[in-house]
Every structure is written in structure tokens, then in C-alpha cells.
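Quick one: structure below, then a few questions.
Complex shown without one protein chain; remaining protein chains in place.
Naming follows writing order (A and B), and every chain is counted from residue 1.
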Amino acid sequence: MLEVAARQTQLEQAFSKLTGLVLTVLIFALLVMLAFWLAERASEKIQRYVKYLLFLTPALVFLFIGLIGPALRTLYLSFRDARGDNFVGLENYHWAFTQPEILEVLKNTGIWMVVAPLASTGFGLTIAVLTDRMRRPGLVKSLIFMPMAISFVGAGIIWKFVYQFQPNDRVAEIGLLSQIAEWLGFVPTNWILTSPLNTFLLIIVFVWIQTGFAMVVLSAAIKAIPDEILEASMLDGASGWKRFSKVTVPMIRGTIIVVLSTITIGALKVFDIIRTMTGGNFKTSVIANEMYNQSFRALNYGTGSALAIILFIGVLPLVAYNVVHLRRERAER
Amino acid sequence: MTATLRRRRFILATSAFAALTLILSGCSSSDDSASGANCDAYEAYQGNDGSEIEIYSSIRSPEAEIYQESFAEFEECTGITINWNGTAEFEAQLPVRVEGGTAPDLAVFPQPGLLKAMVATGKMVPASDDVSAAADEYYGADWKAYGTVDGTFYAAPLGANVKSFVWYSPKTFADNGWTIPTTWSELLALSDQIASEGKVQPWCVGFGSGDATGWVGTDWMEDLMLRVNDAATYDAWVNHTMPFNDAKVAAVLKEAGKILKNPKYVGNVSAIATTTFQEGGAGLVDGSCAMHRQASFIGGILSADYGATIVTPEDTDVEGGITTFYFPGVTADQRPALGGGEFVGAFNDSGAAQAVQLYLTSPEWNNKKAALGGWFSANKGLDVANVADPVNKNAVEILKSATTFRFDGSDAMPAAVGAGSFWKEMTAWVAENKSDKAVLDAIEKSWPKS
Partner (left out) sequence: MTNILKRKKVRDIESVKTHLSSPWASFAAILLATIWTIPTFGLFVTSFRPSTGINTSGWWTVLTKPEFTLENYSRVLFEGRGATPPLSQYFLNTFAIVVPSTIIPITIAIFAAYAIAWFDFKGRNFIFFSIFALQVIPLQMSLIPLLQLFSGGLHIGSVTVIPSFGITGTFIPIWLAHTMFGLPLAIFLLHNFIAQLPRELIEAARVDGADYFKLFRQIVLPLSIPAIASFAIFQFLWVWNDLLVALTFGGGKREIAPLMVRLAEMTGTRGGDWELLTAGAFVSILVPVAVFFALQRYFVRGLLAGSVKG
């Protein structure tokens, strides 16, 4: 009886969840439509203000609650002790910059910030351009995209079966890289332990995932290049490479910068890959990983927040570059 | 088909059968408490019908299902629904949920250090008088002390494990005529003997464990600390009344290095850091190494994932059979034991939460849980007959007879050390061949001030 009842409540639950879902989406759509319907009928004077209310305010409210508020709180906590009870001045920052490992961590973060975005965007652009000329790009694109659909836990296992090293000669290798090295006549080494190679091996995992992102966005941008321009360059007899460097790249420069910036931020924040694959050992740690350890392992919100703020300062040059670029682009228009 | 899988299957089948009988009996008889369970034993927990209690924990499948199963009768008789919620992110999520105002009703703390931090948030509820009295009755004073923060008792012990074990294959030992060592020097002599015979590697070691890599190394340190030094020194070390780079600690690390950093014993020393602790024990099963120091729980993993069978030391003819001997002390009559365990603390002072907490300290539940397999506790009311696995049986005996028992020291240290620098430095010690002194100095430096 119990089981039957449980089955029944499960069905009921499923039904109520589905109706709830449909209702939520409907209500949301109706609200948006109603807002537009009203706004379009308002006088021009009212519209001048309503347009901000409708288009900008919702995003700002959400951003304030979800992003700006917590960011300010992080800044505040970075000047306080482990549990946030007492003001400690700059002590947490002092701690961060006097840790012996910090130079190592900064260096690794730097490598990540430069190599990971360039490689992901480079591969993404290459594939976007190559498949743009293909008759049936669907399968190729889907395969490149697939890693994006794999959770980090899944990605961790996948690459474990690549980098795994078996120290005992009598036991077969289960890591693909070691096996390939053996086939080629080399003696496999303990890949994940070899610094600085290991940082690059971790970056490969990140690039493997992020290339799909770069490819999709860049591919969309390439497809948005007006036909006339491509056509003109084709009639001019421009070679493939010339068309790529003189037409395609300049036309999508804005998108390339956006992709680079987004992936750079992702690389700055990366810690899941490091956490699952090396746990930050073997000189592979980065700031985001240390931040996570401090906040959630050592339960020291003060030092964790200070590291988050340092991360934030690290992104400022990138912001400056984007500002300059946006200004220039607006001026050109 | 391995033992655990078979067991899992069996339970699946029985539960399906139970469901069927439930439906049948439910259809034939009307009210008459369909299951026919005798609820007299649950008198003390009544009065909370319809409540729902969440137990938050790092313990997940397949153990979680066994916990859930052990609650079935309790749930039926008291009307309290228990939701066992296990997640790998427990340590990071618990503080978030507590600070965020959605604390679970009960949480299972694997480290006393985390318990202390949660008490500091002011959101924890001290254990009720009943729970406290039950803890006095069924647990030793030291176990109760681990659930006590600043003189207030918060969390009662749940499961336990014993770490002072060396796993080996009785068949391999018998075939080669090796004898079980009873002192530390005999252990080293045996290692030399095995190494010189050259057939198998004497030891397998794996420190790897994702972001907790290195904890195996801290266990080695703790076990040897109890042997090379005494319990008082151990306490001073854990409580940091003695510096981490004291000569007494250095002596322990040196002893550990005799095995862990000896390529003749362990093969590729740096690879210890990248070998997971699960793979570390696998060498016993495939016969590539002779000994493996690990806690009682590794048996379950080796049998489920590597096809091992857990046997008694007398079973010298079972291929793939593994068992344990006691990790010897410096002298044969010195028998300290290192162990670990979990503690159940409450964030909710409702009657139902207290009833569940109380039930978990009762011998009835502990026996019921142990009988479901792969588990034991330090509960005095636990009948050894209910523990089927020979290694766990042995562990219960050790818990009861040990001259000295100490809790996992790194778990009791501040998290910045016990779940941070201690792990990291032990890893660097093998991975980068970092010197003993550099390792101990770095850990000492990382100890939080105040």
C-alpha cells in the first residue's frame, strides 16, 4: 500500500511541478507582453522614463542583489578577521603577499590568464573558419562542442584516463598519454607531477572545454558578416588566407575581444579543474583555488575575501582594454 | 561479481519482496499496522508524528542507502521521516547553509574541527539531557569529549573506524613464509626481507584523494606519533602546546620516511602523491605488493572495485583474500590505537530532531546498523556478533582493548592545518622530496595565531 501511495504522490508531484513550470513561464511571458503593450501606448514623454524602467531596471536590481551587494560584502570582509567579527585592517592582504607560495600562485595565474584564452580562442576561431567552408559542419561542430556539455566531474575522470601514470612497471598503463609515450618508445613520466608541464596539462583540459564556447560565438559572428563583403573579396580574387586576415578577422574583431575577455575571466576563476585533478598540489595552484581553500576549507572568510579582491584587481587591465576598444568602436560608427 | 555488489543485489531483492508483501498485506488486512513491526522499543521517541528530519552528511551512496534502511522501522513506528542527505561538498556547503539560514536539522561531522567552527556560529543546539545521558552510558569519556566544545556537549558519536592496520594477503604471506611482525623493527626487517627477495614490492602507498590529497600521509604521522612518542606528546602536538617542528615530531617524520621514502620498499616515491588511496591498496589484490597501511574502511573499496575478498588471517588459501594485522608499536606490549569517527550535532531543537539524535546513540540502532554490514561504532552496547566482516570485528576488539585510543589528529587540528598545510606538505614531502625540516617548518608557520 505504501509503495502504491508513494507512486501516486510522485505522480501528483510531477504533475504539479509541470503545471507550476508552465504557469511560471506563461506568467513571465504575459508580464513582459503586458509591459510592452502598455508602454507602446503611452505618450512619448512617459516613454522617455518608462523605457529605462522596463529595459534597464530589472537587470540592475538583479545585478545589485546577486553581484554588487556580495562584491561589496566581500570587500568589507577582506578587512576583517576569519569570522568577520573584528576589523583587522590590511592584515589579510599582508598575509596574502607574504605567503611563501604566493609567488608560485601568482605566476600560475599569470600563465593561465595568457595561455588559456589565447589557445581556446585560437582553436575556436580555426574551427569556426574551417567549418564555415564545409558542406556539413554539423557533426564536426557538435564533437568540438561536446566537452562543454560534460560536467566538471565528468571532465575530471576523462582526463584522468589520459594523464594517469602507473609507477609499477609490472602493471599495465591505464592513462592514454603514458600508453602513447610507450608506443612511441619513450618512458612515460609522472605527467601531473612534473612542474611546470602540469600547469599546461591542466590548461589543456580547460581549453578542451572552452574551445566549444569560442567556436559557437565566433562562428555566429562569421556568419553575420554581410555576404556582399565576402562576395566582393572573392571577386577580387583574394586567397583564402588573405580573406581570413583582411576581411574575416577585422570584421569580427569585436567578437574576438569579447570571447577573449570572457575566457580570460573564466581562466581567472578556474578552480574546479585544479581542485579535482591536483588539489592545488605539485605547484599548480592558482588564486581562485587558494581563495576557495581559505573560505571553505580553512573557514577563514577574511583571507578568502582578500584573495577574491586581489583577483578582482587582476581583471582591471582587461577592463581597461575593453573600455579603450569600445570607445574606438563607437567613434568609428 | 564482487561481495558488495552481491550484497547490494540481495538487499534490492529483499526490499522488492518486502514491498510486495506490504502491498499484499495492506490489501488483505485493513488497518492493523501493516508491517507488523513491534513498536514497543520506540516508546521513548514517540510524540513527533509527521515531522521530517534532514540529516546532512558527507556519506553518500551506497552507504547512504544502508543508513536509510536502518531507519525504516524507526520511521514507521514514530512517524518521523528521516531524509539522509549526502553530498561530497558537505564541508564547504554546511557553513554556507548555516550562515545562510537554511541549516539542516542534524549534521554528521567527520571532524571535530568543523564541529567547533559551527558551534562558533551560534546556530548549533546543545544536545538534550537525554542524549547527553545516553552518551555517558554508551560511549567512553574520550568519545564524548570529541563532541564537546568549551564544556558544552553538542554531538554524539556515530560510526567509527580504526586506522592502525596493515593490510596484507594471508595467502601471499603463507606462500612466502613471512611472519606477522609485532614490533616496528620487525616490520622494517620484514620489509627488508621482502625487498631482498625481490618478488614483490614490500609496500604500496597512495596519498591521492582529489583536493584532500595527502591525508594518508597525515595518518601515517599520527599512528607513528602514538608509537615513537606517547599519548601526552600526541595531545600536545594536536593542541599545539608543542610546536609542529619540535624535535619529537621530527623524530616521527624520520621514522615514517624509513618506509615512505625508501624506493626499495615503495618503488617510485614521488608517484605516491599521484596514486589515489584506492589504487594504493589495489596492489595487494593483484599481488604486486605485500603490505598496505590503511584504515579499516579500505576493505569495502578493495572488495567492491578491485575484486578482493575479506578473510581472516587463518584463510591462507584464498586467492585475492586480504586481511589486516595490527600496525605494530615500538615494543610488542605497546598497543595504542588510532581511529576516527563521525559525530551527530543538531541545528534544530525540535522534539523530532532530539528523538532522532537520541535514537542514533542507542544500542538498538547501532546493532541494527552494524548488522546491515560494513560498519561499526564505538557504542558499548554494540554486540560484536552483529559485525560480520572479520576485519571490522577485529577493529571493534581493538577499540575496546586498546591501551590508548586517540582520534585522528589532523581532524582535530584547525582546518588551516588539518585540512590544509599538513596535507599539502606531506604531499610535497614525497612528491618533491622536500626535506623533513622544510616540511615541519612550513606547517608550523601555517598554524593560525590566536
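Here is the rule we use: a contact is a pair of C-beta atoms (placed from the backbone, for glycine too) under 8 Å apart; a residue touches a chain by one contact, two chains touch by 3 or more.
These numbers come from a predicted model, not from an experiment.
Which of B:47, B:210 or B:263 touches the chain that is not shown?
B:210
Mind listing the chain B residues that contact the chain we can't see here?
Counting over the whole complex, chain B touches the hidden chain at residues 2, 8, 11-12, 15, 54, 56, 58-65, 68-69, 72, 81, 83-89, 93, 96-97, 99-102, 104, 209-210, 276, 278-279, 282, 286, 297, 301, 304-307.
Residue-wise, where is chain A in contact with the chain that is not depicted?
10, 13-14, 17-18, 20-21, 24-25, 28, 32, 36, 39-40, 44, 47, 51-52, 54-56, 58-60, 62-63, 65-71, 73-74, 123, 126-127, 129-131, 133-135, 137-154, 157-159, 161-162, 171-176, 179, 208, 211, 213, 216-217, 219-220, 223-224, 226-227, 230-231, 234, 240, 254-255, 258, 261-262, 265, 268-269, 271, 288, 291-292, 295-296, 305, 308, 311-312, 314-316, 319, 322-323, 326, 329, 333
We adopt the following convention: only the chains that are shown with their structure count from here on.
Could you please state the distance in Å, as a whole number, between where the Cα atoms of chain A are centred and where those of chain B are centred?
Chain A and chain B have C-alpha centres separated by 37 Å.
Which positions of chain B touch chain A when the two form their complex?
Against chain A, chain B makes touches at 19, 22-23, 26-27, 34, 91-92, 95-96, 117, 120, 201, 209-214, 267-268, 270-271, 273-275, 283, 286, 288-289, 414-416, 419-420, 423-424, 427-428, 431-432, 442, 445, 448.
What residues on chain A touch chain B, complex-wise?
1-4, 82-83, 100, 165, 167-168, 170-171, 190, 192-193, 275-276, 278-282, 292-293, 296-300
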